[in-house]
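To start, the structure under review is shown below, and the notes come after it.
Every protein chain except one is present and positioned as in the full complex.
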Amino acid sequence: MSIATATFDSSGPEAGPRSEDYLWTLNFGPQHPATHTTLRLVLKLDGERVVDALPEMGYLHSGFEKIGEHLTFNQYVTVTDRMNYISPMANNVAWHHAVEKLLGIEITPRCTYIRTIIAELARISDHLLCNGAVGLDTGAFTFFLYGFYQREVIYDIFETLCGARFTNSYTRVGGLSQDFTPLVIEKIRTFLRTFPKTLDDMERLLTRNRIFVDRTKGVGVLTKEEATNRSATGPVARASGVPRDLRKDEPYLAYADLDFQVCCASAGDCYARYLVRMQEMRESLKLVAQALENLPAGDINVGMDERVARPTKQQVYSTIEGTISHFELSMANRSFEVPCESSYAAIEAPNGELGFFIAGDGSDKAYRARCRPPSVLHFAMFPHLIRGHTLSDVVAVLGSLNIIAAELDR
Amino acid sequence: MPFTPPSVDDVLTGLTDRFGAMESSVFRDQTRVVVPADASYDVLAWLKDKGFDLLVDVTCVDELENREATRRYGLVYLLASTTTNQRLTIRVFVDDPDPTVRSVVPLWKGANWLEREVWDMFGIRFTGHPDLRRLLMPEEFTAHPLRKDYPLQGRGERHNFPVITRDHS
Partner (left out) sequence: MAMMPSGSGGKLELPENVVVSRLDALANWCRKNSLWPMPFATACCGIELMATGASKHDLARFGAEVFRFTPRQCDLMIVAGRVVMKMLPVLQRIWQQMHEPKWCISMGACASTGGVFDTYAVVQGIDRFIPVDMYIPGCPPRPEQLIQAIIDLQDKIQLEGTITGREFDTAGRQLRKRALVEIGGPAAIDASRNPVMQRELAAAVEAITSGT
């Protein structure tokens, strides 16, 4: 069935008997500035009112899951960078969190704290871009530039940390590629000092801006029941009053030790999603500050007896175990011992629950590497959210759902 | 102090009481239950009533290269509860030719696109699905790329386009 003859899902509240004579069709995307990369909407319009929308995706499908079956667990982290490319660190953490769950590895305390810090910094950069894009699409360009400048600061921290601006590939199985240096810690401290002022400025610019509030309040309402029924997670679900946050509900990494609050709203509209994201950035700042204060000393990689993380140069050159371990990890077929089992592990990524279902077959490559992408489920509910609103609300709803095409299509 | 997920033993007991004995296993604190294909919809509906209100994911594993597998496709339903934070994995195995299961879109609207993706990638048909079209690949594509017998580089589909040069553009 081609898209022209596809049936519109007309189970929403606004669908009723209508005169079809006045309806016209508008093709929106796949190359459109407000789609934020590549997705397509076929809108059925009555004047300016959206009667129905038919989302189309796959314009960036690159076979991530297929390539996951051909790369080792350490190699695949480079591909996860390119999955949700506005917060790659969170994807790296999610992938190796899932791999370590499958392998049954418990990482060192210092590693958990460092991963917590970078995941929260990634959350801040993600929310900055998402809210900035909502502002941009509703006409607030300055707000976007404020946000993007702070993203550059976070990029700078990551670059100091691992040498890459935003395709970091920072985590490894059982550890990390680099340890924190004093310079990185200093840069994060500077960011913690300076960022709240920018955040205040941003809130002053937009949170009570009449135009912005009028364009987002009451637009794209998602009720609590619908949110759960349509598998929404993350800020989208929390803005609808579902108090589900994996950092609290299933504490992973260092979140059990840290004090923070889950940000919720009840309205479920675009404005609530904006507020939740703004508030979550403040909570993330709190988390980063706490984790940085309590950063434990010690190794970042698990010990050699686990046989997953590469030993240090010192160990390789001075101990026989180090030499053997280094040698074995470099050889094909000799690296990890992977059970012939499957497991699922998820983290609370900036966008929602980002999980990986990995099946192992004994080799150091995944037999199946399934990514549970939050964007797909959020985009799938788009027709439900937009029905009955006007054409200009399309971009506000799209922006507030924060759909990232590479995560959507993989 | 690693987190231990809440137990699902009472759900398993209820499940076996209601539907008879089922194969279940635990790996890394995750409980998996294997459900026959013809009972999958009823089991999932029952579980939804028992509090598993969030369908986290629907996916599939092609067991073609797994020597111990008896059937080719293993569907995976990941369920979670937003109130008790329990998690449960349901496995449903189907086989060639014409692998078919009943769609769960009537239970969870979120399953719509997840099932479309499984159809696109694995070619498993979901009966009762309102709109079972390809999700990621173009409509005219014929293969199901995540099957194990489909090569990583494809069968040349990616080279099959007209070339535009400077002279005619």
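Lettered A and B in written order, each chain numbered from 1.
We take it that contacts are C-beta pairs under 8 Å (C-beta built on N, C-alpha and C of every residue); 3 or more make two chains touch, one makes a residue touch a chain.
Model, not experiment: these values are computed from the prediction.
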Thinking of the complex as a whole, which visible chains are touched by the chain that is not shown? A, B
Could I get the residues of subunit B that touch the absent chain, sorted low to high? 137-138, 141, 145, 150-155, 157-159, 161-167, 169
By the contact criterion defined above, which parts of subunit A meet the unshown chain? Give residue numbers in ascending order. 30-33, 37-38, 58-63, 66-67, 78-79, 81-82, 85-86, 129, 144-145, 148-149, 151-152, 155, 165-167, 405-406, 409
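Simple rule for what comes next: only the chains that are shown with their structure count from here on.
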So what's the Cα centroid distance for subunit A and subunit B, whole Å? 22
Taking the complex as given, what residues does subunit A use to touch subunit B? 1-3, 6-7, 9, 57-58, 61, 63, 65-67, 69-70, 101-102, 104, 106, 226, 228-233, 242, 244, 249-252, 256, 339, 341-344, 346, 353, 355, 357, 359, 361, 367-368, 370, 372, 376-377, 379-381, 384, 409-410
Which residues of subunit B touch subunit A in their complex? 1-3, 5, 27-28, 30, 53-57, 59, 61-62, 65-66, 76, 78, 82, 85, 87, 89, 108-114, 117, 121, 130-131, 133-139, 145-146, 152
